[in-house]
Structure formats: C-alpha cells, structure tokens
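Shown here: the complex without one of its protein chains, the others still in place.
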Amino acid sequence: MVTVPTACPFCSCGCGFYLLAREGQLVGVAPSETHPVSEGRLCARGWSAHEAALWGDRLRQPLLRRNGKQESVSWDEALDHVAGRLKELMNAGKPVGVLGSSRATNEENYLAGRLARAGLQTNNVDFSYHPICRPLLAGLEEVCGKHAPSIRLNDIASSQVILLTEGNLAETHPRAASSILRAVEKGAHLITVGYRKTQMARLASLHLQATPGNEGEVINGLLAAILDLRLQDRTSVPIGYDALRRDLETVKGTEEVRQAAEWIARAERAAFLIAPSCGPGDQSRKDAAAFAKLAAITGHLDKPASGLLPLLARSNVRGACDMGVVPDRLPGYDPLDDARSRQRVQDIWGKKLPSAPGLRAESLLQSVSGLIVVADDPPSVVPIGQRAMAAMERIEFLVVLDAFLTPTARIAHALLPIASLAETEGTVTNMEGRVQRLRAATNPPGEARTGWQVLAELCGRFTSSYSSASDVLREIGQAAPGYAGVEQRLSEDGWGGALLKDFDRAKLVVQPTRTTGLAALTSVERPYLLARDVAFDWGHDPLVSFSPTLRRDYQSERKLFPNGFVEIGKGDADALKLSGGRQARLTSVHGEAMVPVLVRTDLKPGLLVVPYTFRDRVSNVLGTEGVTAVKVERA
Amino acid sequence: MAFSIEKKAVTKWLEKLLEAGEVVAPVRTPCGDVLFSTIRSAEEVVWDFPNPLHPPKEFVLPQTDPIVKIRRNGQHHEVEAIHDGTRRFLFNARSCDAKGIAFLTRMHEMEPADASYLRRSGNLTVISLACATPCPLGFCVCTDSGPFLSDSCDAQLTDLGESYLVEVGSAKGEAAVAEAQSLFRKATEDEVSRRKNLEVAARNHFGEETCHFASAMRRISTGRVPDALWEKMGDWCLECGGCNLVCPTCYCFGVKDLGRDGTWIRCRLRDSCQYAAFTLEASGHNPRALRKDRMKRRFFHKVSAQYYTRDGTVGCVGCGRCIKVCLGTTHMPAVVAAIRKGKWHE
Partner (left out) sequence: MNDVFLPDIAWLADVCDETPDTRTFRLRFRDSKKGEDFHFHPGQFLELSVFGYGEAPFCIASSPTRPEALETTVRRTGQLTNALHKLGEGDEVGVRGPFGNGFNVEAAYGKDLLFVAGGIGLPPLRSLIWNVLDERARFGNVTILYGARTPTDLVYKQELSEWGKRSDVETHVTVDAAQAGWTGKVGVVPSLFKKISFHPESTLAYVCGPPIMIRIAIQDLLALGFKEEAIISTLERMMQCGIGKCNHCAIGHRYVCRDGPVFNYGQIRELVE
C-alpha cells in the first residue's frame, strides 16, 4: 500500500490528504491530522478525490485530427506539428492565444504564460474562471494591493464575528463552512449577506437580505453604520472619514445593519469572506472594494487572526492569477505595463514581451485562429456557455492539453494527454495564499505525460526548456517575487505548504468613491429579477463528472430536468399558478425563453434564480448580464 | 492461553510474520501522521501512538475493492471472481478496531455470505494492542469494545514494561505465535494479574461524560425523536460522508464496473448514506432527499433496538473517530446526547 501526501484538487480551501494506491492503481483517500488546513477532515469531494483519475475517460495518446477523425501519433510528431502550425498562424499575422486553468498547477500555468508571451508573442492569455472572479479581485485590490491579507481557514474557527457574502458556502467551500460552524458553536456571531436563506444563513445571528448583484447596498449600509457609530478603528489606515461618510450619505441603515456593524467593529478577531457576485462587473468591483474597506476601517486587515478571504471556486484560481495567465498581468500578478516587472520577466525569459494588451477569455475564444487550452473545458466554465463551444468549433487550430476526455477535448485538432492531479508534480496556491505540492500516487495512463513537461517541450520549440518541475518552480520564484524562496521552503518542510506573505500593510488604501447602488432594475412590466447563480458548476467539471460517487446528484438534476430549470419562491409560484416542472415564460429587454420551474422555500418573492449550469437555457433573457428584470408568466 | 515476549524480541517476531505474509501496522509518515499501512521492515511499526484516523477496515474492505473480472471475447464474455487470498497480519490494532472488524465479518457472514469479504477476513490475523491509557476522545466502555478485549481478536498484546503479554484468542492467533514460537514463553500468573489490573485502571480513566446510548436507543427505536430536532442537527452537518468512511462498523457500498475496451473489473466502491444521491432511484424519486432524513437513517442504523437485535451490538465501537473527522459538529456522542436531552445547542 502506497500512501502519498498531496493537496486537494477541487476547491480553493486547499485541504491535504493521502492518496492510497496498490499495485500502481489508485484505491482511495486517507485523512491527515497534521495538515494545517484539513486537520483530518475532508468534504465529500475530497474523500472521492481519487475517483476521477481512476474511473474517468482518460486521454492516453497524443492525437491529431486528420481526415475528420482523431488519429494516434507519437509525441514528437504531435509537438512538432503543434509548434509548426502555431508558427504558421503567427507568420500569417493571425491572432493566437492560450487559456491556462484554475485546475492546472502553477508550473503549468506559468509555462502556458511563457509560451504565450515569449513563444507566441501575444498577451492573449487568460483562464476560463477569470470572468467570474475578476471584478471581485479587482475590487479587493483597490483597497489591499495585489492580494488581500488572508485569514487562515483554521483561524476562522476562533473568530468572534464572521461576515460572509455568499452563494452557498456549505456547498462551495465546505472546509470554510466547517470553521464557521465551530466558531458559531463557541458563540461567534455569523452575519450572512445574500439573496437566499442558505444553510449558513439559517445558522447566522443575522441574515442581511440582499438583492442579487446588489450586495453592495448592504455592505455600504454597514460602512455607514460603522462611521455613524464612530466605531471605525482610528489607529489603522489613514482614511478621509468625513469624505467617506459623505459619500455614503444616501445609504439607509436598519436596526439589523447597525447591530451587525457594532459586532464587527467591536470584535477582536473577525473574518471577512466574500464570494463573486452575479452583478455587472463594475458594480461588483465597487462592492468588493466596499467590503474590503469595511474590513480595513475596523482594523481587521492588520490584526493577527483576522482577515479577508475571497471565496474562489477552484483549487488554483489564486495560482493562475499569480502566474500571470491574465491578459493584463505578468507573473507575480503585476500589471502588464509596469516597467520594472516587464524588465524582470524579460530578463528571465530572454525575450522582449509583447506590449499590446491581450483579449480576455470570452473574447479570446471568439477571436483567435489558434488556441491552446490547458486542462479546462471553457464552455462549462465561462459565462457565455455553449456560445464558447460554437466559437471554439470555428477555431482553425485548437490544441488541448488535458487528462480527461472533455467536450473541448473532443473537438481538438491536437490533443495532448497529460497527467491528472493524482499523477503529477507541481504546486497549487489556495485562497489563503498557501502554496502546496501535489504528488503523484501513480503513473499517468498510456503515453500521457505531466502537464509541465508537455508545456516545457512546447516552450522548448519556441524558446528554452526545463528539466524538472522544481526548475520551473525556482524560475517562478524569480519571475513572481512573492514566490521567491518557495521552492526551498517546500523542499525543507513540505507538509502544509508555504504561506505567501505578500500583503503590504502600507499598501492599504481606503478612498471614497461615488457610491452608486445598482439602480433598481425592476419595473411594473418586469417586476421580477432573474439572477444567474455564479456558484461553480461542479457537475460539469471532470473531477466530479467522472467520479461515480460525486456525479450522481448532478446527473439526476440534469436527467429530471433535461431542459434545465429556474428556481422560484413558493409565494410567487402559487401566485403565478406555477407548480414544479411547469414551464414559465420569462421576458426581459433582451429577449424571452420558456423554461421549467423548480419551486423553493428559501427564495424571497420577486426573485428567480437560474443555476449556473443551466444558464444557456436563459441566455436570450439574460443577454450578457448576470441579473436582469423579467416578466414571468405561465407558459 | 497467555504467552509473554520480551519487547526486544518483537522485531524478530515481526520479521517472521513478514516472511509468512503481508503485515499491516501503524507507521509514521514523514508528515507526522500515523497511518495503517503495509510494512517492509519491523522498524516501521510504531508502538506509542494515537489511533490512526483512517481505520484498518481498509484491509478487509478497501475503498475500491475489485471483486469480479469480466472479459469480452467476440460475442462471448468470461467472468471470474477475483480472490484476494493473501495471508495478512494486522498488527497493533486497537481494541475498538478489532471489534470493528469482527462486526464487519458478522455482517458479511449473514446470508447470503459474501465470499470476497470472508476470504480476506479469513486470511487476516488480528493482533491487537490493548489500551492501558485510553485515548482522549474514545468511549469504548460504552460499546463494550475496549479498552481491553476478551474476544474479537486473534491475539491481544498488553504492554507490561519490558515485555508484552500475548493472549491468544483463536487458532489464527496460535499460528501467528507459532511463526516464532521460540521467542515466547508461557506467561506467569503475576503477568496475567498485572494485565488485569491495567484493565481496571484503564476503565477507571473514563469519566461519566461519555456516550450513553440507552435512552437515545429507546427514542430512536420508537420514532420519538422530533423531526424538528433532526432538522436542526441537519444544519450542522456538511454531508462529507467522513463519518461513514472512518467508522470501523460502516460498510455501505456501491457496485460499479471499471474498465474499457472489453475488459472490466467489477468493484465494490465505498459509499455513504449521508450523500443525497444514496437513495436516488432511476425514476428520479428520492425518499431521502432531505438531509434530516438521511441523518435520521444513519442513527437508526447505528443505534436502534431493531438493529441491535439483529446484529447483537450497537453499530459503534466507541473509537471516537467521527468526532475528529466530522466536518460539521454532528458526531456520535453529540447526536446521542442531543437525543437524550431532546435539544441541540440550547
């Protein structure tokens, strides 16, 4: 029996456990009590982490699409062909791009970025989950600098107050929910902000109801209340308090908001957790900035055991950002146009970097002639859904690196099989900023190779190559200053990873901004709101869809509702004479759609929610928005 | 029959066992955890350790358990049962785990008996290490599964300082001792009596606050636990299924065929009744769609009189693992106490 310690490949909590293998085949998972995040506990996904690699449709051979079908070729032929075709496209002046992934390792993402910028001379590099979290991270950055001062997941269990703006934390980040349960058991005040009465909301001391996309209304209310109660921490960041309060003039407070503000401000140890919102990007960014301001002016961003966590969906969102697979960022998450960072990276890569800003993920998919997709299935992740699949089908030359046969892999012109997260070496960075190693418990199947190796070989056909994953990590330490010394630290004391210490207190900035809440979207003709639930669609992620234990729930939902559904509260359903399964017609300024309804008891009147996985069913209605006003009728 | 073996001779005994079969024992990983694993040398075995969170049931009921091989041959198929006939020694299991394995064996002996499981358990010799110092979270006294055993193990070791007392409980235990008979001598009366004193001292370690099953069992068995209580407790569960995975007496599983291109291995896969889709039917109907109903089910299986009558024991060996592994706060002692008191967190 082989027991290999590794980090969890699912969400951004970054738990650790042992993969068990016998005779070269994965068998199961064993917990680790010494791991500083998981402490012996795991969620349902973690306990089944071995299943996708073992049971899934694995890619085993490099394949090239010839004569209408995918044919098996040697690695050399495949890599030469890929490099050759991409060079052809570049020489013809056609746009090319690279999509990294929040389920790929830091090494894979770093090399994908290097391949794009140094090899293909383009800044068209992004990752599919980025559209969802970009506004959130931008807003936090306005206040905190590059990365917010994180609180450790385990410290949350001793928090006295927790402010949580969420989708459904118990499902998206069970490990974080676990810490919150422990804190609440010990008497902590949980304050939830959201549009649904979720499990966390039921356990909260206060649930502050928010309109989807307009969580800022509540956050600004809390800000105003803290300033009114003169509870802001005067010893922390220098802020123009009067200007800030003036800016919040139009914000109305409530008794509950005042109570919550008092708890937050008086706490010694507080945790602030924020999930991406479905609102328009600009508004979400402002709301995230307001959230960070709230934490800053109550002094919780520079106290031990207090801090902020962005609730990123997947294991390596933070790492993807840090590795610079973002069109306007470099490794280190530094802005593309920052001269010193450009010089640093150019020195390491020995190549001048392209300066024209690149395309973002969704535009990228729709504009390039050549595309490399690393370890992801964009249509199931990006907001434009199946339109991304249609766009990719039009791409002249699509290269896919993956361990699993995803829908994207099926349409690739060149398919390069890589190891799954149970068979690879590399690192991932969780939402705490903890860099951890993944370790191989078994060999990848067939001819599949580790992802970093394949990308290094591709890089090698354009620039220079690497001989080990550690080499890559060492270079990352030079290119991304926050990661300096990480390789060394991981080699010496590997378990539990290395926490990045990249928050600079001096960078905390609290500026007043014009606080415009989201204008009320609803009207007499369109009195309901339809919101897109941005919680990550795990059901379509191969780590779940290929796991017999994990996929049952999601599959059943899709089988019962092959045409998808929208959720509606019982009150509204009764009023509209809609029962479960009945079709409703939704009409917005953008268009209309007919879709079955699912009746829920945890939704307030006036609100319909479409699960992320069914967003294509109402794309006519939503347009490019995440929330829009609709008329609802029985179809 | 009781023997005695010098501590410094145990290494040689282990070496003999390693020659005779596979040896599974607690080992310390470089990360500092203690896990049950197959050992290659006697030095790997740890002796002073907290009971590993991952139970040794892995070695009779693996999380992924291959049971049938299926091969397609043109239009025909050949099927063959996969037999794991390896002789195995489980060394330094704690009393609770030995009881757990005995429980699982009884479950799989029940008609119709499962040959695949029984072949493994039949070839497994359980050598347990009695707990003179009970673990902080355990409550084995409440489930008659420790800290010392009088049955359910093939041999029980008790630490007597310079030596171990070895109480043989079965033919398999005798055979394990016989692998290195010269290292053992008959135990003296004094040694046996010291072991008895150690047991009394160990039992006295447990306070009053452990896990009182009786009244919870009465209420669960007669349907007198209010639905509202299950609902409340359900909100403190995060449906991770960890309790089922680490519980020495849980054995729910699914059956799936793994493979492709004409060769498949039918496997038993570990499962959890706490997962929403556990009772999901092909039609889409789910009789336990609500978490409170799944929780109710778990505790009925573990603590009801109906199951107690069928199984001869409560479905718990008091190992305390669920306390550690629960992602929420709804482990066995907490729920049993809540049912007894009729309230949760008040």
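Order of writing sets the chain letters: A and B. Residues in each chain are counted from 1.
Methods note: a residue touches a chain if its C-beta (ideal position, glycine included) is under 8 Å from a C-beta of that chain, and two chains touch if they have at least 3 such contacts.
Bear in mind the structure is a predicted one, so any value in this text is a computation, not a measurement.
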**Item:** Displayed chains contacted by the hidden chain, counting the whole assembly
**Value:** B
**Prompt:** For the full complex, which residue in B:Val46, B:Leu118, B:Ala132 or B:Val192 touches the chain that was left out?
**Reply:** B:Leu118
**Asked** Which of B:Lys8, B:Arg72, B:Lys196 or B:His345 touches the chain that is not shown?
**Response** B:Arg72
**Request:** Sort through B:Phe3, B:Tyr164, B:Phe184 or B:Phe278 and give me the one touching the missing partner chain.
**Result:** B:Phe278
**Request:** Write down which of B:Arg266, B:Arg291 or B:Arg321 is the residue touching the left-out chain.
**Result:** B:Arg266
**Prompt:** Since one chain has been left out of the picture, which residues of chain B touch it in the full complex?
**Reply:** 67-68, 70, 72, 75-77, 79-81, 107-108, 110, 112-116, 118, 223, 251-257, 259-260, 264, 266, 268, 271, 273, 278-283, 285, 287-288, 293, 296-297, 300-301, 304, 306-307, 310
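The rule we apply is simple: only the chains that are shown with their structure count from here on.
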**Message:** What's the distance between the Cα centroids of chain A and chain B, rounded to whole Å?
**Reply:** 38
**Complete:** Interface with chain A, chain B side, in the complex: residues 24, 29-33, 35, 37-38, 53-54, 58, 62-64, 235-236, 238-242, 245-246, 254, 256, 258, 269-272, 275-277, 280, 284, 286, 324-329, 345
**Message:** Under the definition above, what is the set of chain A residues touching chain B in their complex?
**Reply:** 1, 3, 5, 18, 20, 22, 25-35, 40-44, 46-47, 50, 54-55, 170, 174-175, 177-178, 181-182, 185, 199, 202-203, 494-495, 548-549, 552-553, 556, 559-560
